[in-house]
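One chain of protein is taken out of this complex; the other chains stay put.
What follows is subunit A.
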């Protein structure tokens, strides 16, 4: 048990949590819109990488979406790959460097729309990688169009009266599909709409990195992220809107975990 040394002043002044910048973030400035959930999710991921002591043992493959600009903010060996192909690129990397934590950062447009084949086959192969899907139900980067993950009734720029299942089709629940596939080790869905969900999601992200590191297979970590711009709501109403629309369709929590709870340390 660590005992706090009170015989002399602490080396560092006490800091508020809000002052803490993960060491893997080169800058706290970003170009995303007010109220966006993606910077919160990315920050969580970087914090967990640091916690797990993977800072100098990980490679990130970013897809195409707003989060892609974080290739410039993250102090991580990274590539920004072709739209939707992240899991395929990650496969090549992991097979050549099995000891490195390989993770993809994708959106619902990147994974559920453009890259559904890649994530499905990579999951079926049981590649030991971690795939993040930041799900906001729209193509945020292009201004709020329908993706495969937009929920029925959701207004987007090309479903202006709301997504109509009969006309536009139904949403694809990637996490539910992957949870039912052999080859996945861990499937969970988190959210960043309030402090409680952020804390809960951090724990899920931790397992999403650990399961592949232990060789159990692919981990899919979906995170619901606010996109007020793409939803045409004021920034302050993003969280509420999200839980009333996407939150009703995409339930939070763990969908699958093949490993025991005891495996919580970096191998």
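Definition applied: contacts are C-beta pairs under 8 Å (C-beta built on N, C-alpha and C of every residue); 3 or more make two chains touch, one makes a residue touch a chain; residues count from 1.
By our rule, contacts and distances are computed from a predicted model.
In the listed set "Cytochrome c oxidase subunit I+III", "3-methyl-2-oxobutanoate dehydrogenase subunit VorB", "Sugar ABC transporter permease" or "Anti-sigma factor antagonist", the entry agreeing with the UniProt name of the missing subunit chain is "3-methyl-2-oxobutanoate dehydrogenase subunit VorB". Annotation: of A:36, A:74, A:175 or A:255, A:74 touches the absent chain (contact as defined above).
Check A:91, A:113 or A:184 against the missing chain and you find that the one touching it is A:91. For the chain left out of this panel, the touching residue among A:66, A:101, A:131 or A:242 is A:101.
Contact residues of subunit A toward the unshown chain are 23-24, 26-27, 29, 49-50, 54-59, 61, 71-82, 85, 88-93, 95-97, 100-102, 117-118, 121, 125.
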